[in-house]
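Encoded as C-alpha cells, the structure appears first; notes follow it.
A single protein chain has been removed from this complex, and every other one stays in its place.
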Amino acid sequence: MSDAPPKGLTSWLTTTDHKRIGLLYFWTAFGFFLIGGLEALVIRAQLAQPNGHVVSAETFNQLFTMHGTTMVFLALMPLSAAFFNYIIPLQIGARDVAFPRLNAFSYWVFLLGGLLLNASWLVGPLFHAGALNVAPDGGWFGYANLTERQFSPGPNIDFWQLGLQILGISSLAAGFNFIVTILNMRAPGMTMMRLPVFVWMTLVTQFLIITAFPVITVALVFLMFDRLFGAHFYLTSAGATPLLWQHLFWLFGHPEVYILILPAMGVVSEVLPTFARKPLFGYTVVVYSGILIGLMGWGVWSHHMFSVGLGPIADSVFASTTMLIAIPTGVKIFNWIGTLWGGSIRGTTALKFAVGFIAMFIIGGLSGVSHASPPADLQQTDTYYVVAHIHYVLFGGTVLGLFAGIYYWWPKMTGRLLSESLGRWHFWLQFIGMNLAFFPMHLIGLLGMPRRVYTYSPELGVGSLNLVSTVGAFLIGVSILVFLLNVWRSGRRGQAAPNDPWGGATLEWSISSPPPVYNFSVIPTVTSRLPRWKTEHHEPMRDPPAIPPAPIHVPGGSWWPLVAACGFPVMALSVLAHTLWLVFVGAAILIFGIYRWAYEPFEV
Amino acid sequence: MSVQEGGTAMHEEGSLEHPVHPTADVYLRVGAVLVILTVLEVGVFYVPAFHPVLVPVLLVLSAAKFTLVVMFYMHLKADSKFFTFLFGVPLLLAVGVMVALLFLFLGALTLRGAAGPG
Partner (left out) sequence: MAHAATTHHTSLGLDNRKVAFWAFIGSECLLFTALISTYLVYKGRSVVGPYPHEILNIPFTSVSTFDLLMSSLMMVLALAAVQRGDMKWGKIWLFSTALLGLVFLGGQVIEFTEFVHKGLTLSTNLFGCTFFVLTGTHGAHVAVGVLWLLTLWMRALQGKLGPANAMTVEITGLYWHFVDVVWIVIFTVVYLIQ
C-alpha cells in the first residue's frame, strides 16, 4: 500500500481519513473564526465611542448574535474537533476512528450548517427584507419570547434555530464516534489510566455532547413549532412560560461551556509536560477532576438565571453547586503549576500559549466565582462584567489553549515547522490585545453598561474604557494577521518537521510528520503513560519502522456521507421557503445517502 | 421451546463477548409478565379504591416493565457491565434533570409555595 495520500478534489470530498477530516475541520473552523472575529471588530468599532454610528441597531443585534453563535458553534467547537480528529487516533495508537464515514458525515453536516447560518448575512432580498442582512438577531442564546414569530417576524431566527439543529447533528454523530474510538480502539497495553490527558478530556467532552445536545434540540424544536405551527411552548398567553426556554437552553448551555474548555485543558496538559520535560503533576487527580467537572457541570445551569426569580431555595442550591465546581477546576490549575515547577522549561510558542491559558483562565475563573453569588450576580448579570468573564475563559482559556495546540501539533499535521519568532510576536500581541480588550469590561460592566446594546450615552462615563477595549480588539486582529503570516511562510518555506520536533512523550511523536496514511506501520504495544520517554520503570519505546512489514489495508473514500449530509440544508430550506414538499426531498436525499452508505462495501 | 441461543453465531475470534443468552422460554415468560403488569396498570387506573396510591403504584409498575425490557429483551443483565454503565449514567442524569425541573417549576423550591415559576 502506498503511504502517499491520494490527490485531487474528489479525494477530499470523499475522504474518510481522520487526518484529512481533521485538516478540513481546521481550515473551515479557522475561516469561521476569522468571520466571527470580523464581527467582533465591527462591534468594537461601533462601541469605541458613545453614540457611535458605524452600524444600525438592528445590524448590531445581528453582529453580536452571529459573533457568539459563530465563535461557539462554528469556530471553537470545530477547532477542538480538528484536534479530536487528527490527534486522538494517533495518541491511542489506532489507524482511524471507529466509524470513518460517520466522521466525514459530521464534517460535511458542520460545513453545510455553518454555510446556512452565514448565508443569512446576504439573502435579505430573497425574503423581501429591507436589508441585505437577515442574520439571527436574538442573541446567541435566543431567549423566548423575543424569538417568537410575534416579536421576530422575519427569517432571522429561523436561520438560527435551523442552523443550530443541523450543527447539533454533526456534534452528536462525532460524539458517538469518539466515545467508541477512545473506549474500544486503544493500542494493546494502553489502559484507560495510560491515556494522554487530552484523550481523557475529549472523552468527557463527548459524553457531555451526547447528553446535552438532545436537550437544546428539544428546545429548538419547540421554538420551531411555535414559529411554524402556532404552538405555545413559550407563550404566557397560553399558560406557558419563557422560563422553559431558559431552563432547556441552559441545561444544554452550561455543559456546553465545559465542552468548550475541557479540550483546551487537555491540550495544555499535553503541552506543559513536553516543554517542562517533566510528567504531568498528579495525572490521576487531573483525570478525575475532569470527570468531576463533567458530572458537576450538569448541576449548575440555573446560575445563568439568578435574576429571573427562581426563589431563595433554588438560588442557594445553584449557588452552592457553582461554588463547588470551582474546586476540581482549581485543583487542575495547581497540577499544571506543579508540572512546570522544577521542570526544565523551554519557552516555545506553544508553551507561552499554555501558560497564558493558565493565567487568563484563573482570571476568568475568579470572575466566574463572583457570579456564583446570587446577590453579586444580580449586579453583574446582563452587564459587560459577564462579557469580561466569558471572554477571559473562552478567549483567554479556549482560544489560547487551542493556539497552544496549533503550535504544538502543527509540525505533525503539516510536516512543517512554524516560525518561533513570528510565534512570539503573535503570542505577545494577542496576550496584550486580549487583556486590553477584555479587562476594562469588568469595570465597564460594574459601572452599569448593559450587554447587547448598540450604543451608550456619554454620561455613563465608560467612553474611554470602551475605546481602550476597542484598541485591544484590533490588536488581537493584528496578532491573528501575524499568525496567518506565520502559516503562509511555513507553507512556502517552512523548515521540514522531523517526527518529533519537541521530544514528546506520547505516541503521535513516534511516526512521521505528517504521518503515513495508515498512521502506524506496526501498532505499538504500550507499557507506560509516557511511551516515548525514559522513566524510572520503562525504557522509551522503539518507534514503528518506516516501512510496514506487512501490507496494511486502508479503507477507500465514500461519497455517501456528503450526499446524506446534503439532505439537511434541503430540509431547512423547506422551512425558510415555507415549501412543504422540500422537506420530503431533503429526507429522501438523506435516506438515499444512508442506504447507499449502509450497503456500500467498506472495510475499516 | 427451550432452544439454546447464543454461543453459535457469536463466535468471533476472541474479540466479542460470549454471554449466556436467555432462552426463548425466558423471553416468553417476560412477555407474559409484561402483559400482566400492563393489565395491573390499567386496572389501578380504573379501580377507584386505588386512586390515593395511583401515582406511586403506576410508577412502580411501569418501572418494573422498563427494567424487564431493558434487562432481558435488551440483554443488559447478561451483557458486559460496561453497557449498563453506558446506559445507566445518562439515564440517572435524565431522571435527575426531570426531578429538578419538576421541583423548579412546581414551586416546591420557592418559599412562596405553589405560586409557580416567577
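Chains here go by letter, A and B, matching the order in which they are written, and residues are numbered from 1 within each.
We adopt the following convention: a residue touches a chain if its C-beta (ideal position, glycine included) is under 8 Å from a C-beta of that chain, and two chains touch if they have at least 3 such contacts.
Bear in mind the structure is a predicted one, so any value in this text is a computation, not a measurement.
Looking at the complex as a whole, the chain kept out of the display touches A, B.
Residue-wise, the contact with the chain that is not shown comes from A:Val180, picked out of A:Val54, A:Ala119 or A:Val180.
The chain that is not drawn here is touched, among residues A:Leu24, A:Val215 or A:Val482, by A:Val215. Of the candidate positions A:Gly8, A:Gly230 or A:Pro549, contact with the unshown chain belongs to A:Gly230.
The omitted chain makes contact with chain A at the following residues, 98-99, 172, 175-177, 179-180, 183-186, 188, 190, 210-215, 217-219, 221-222, 225-226, 229-233, 237-240, 244, 248, 251, 595, 598-604. Although one chain is not drawn, its touching partners on chain B can still be listed: residues 3-6, 8-10, 12-17, 21, 24, 27-28, 30-31, 34-35, 38, 41-42, 44-46, 54-55, 58-59, 61-62, 65-66, 69-70, 72-75, 80, 82-83, 86-87, 89-91, 93-95, 97-98, 101-102, 105-106.
Simple rule for what comes next: only the chains that are shown with their structure count from here on.
Between the CA-based centres of chain A and chain B the separation comes to 36 Å, rounded to the whole angstrom. Contact residues on chain B toward chain A in their complex (touch as defined above): 89-90, 93, 96-97, 101, 103-105, 109-112, 117-118. Against chain B, the residues of chain A that register as touching in their complex are 207, 210-211, 215, 241, 243-244, 247, 251, 298, 302, 308-314, 317.
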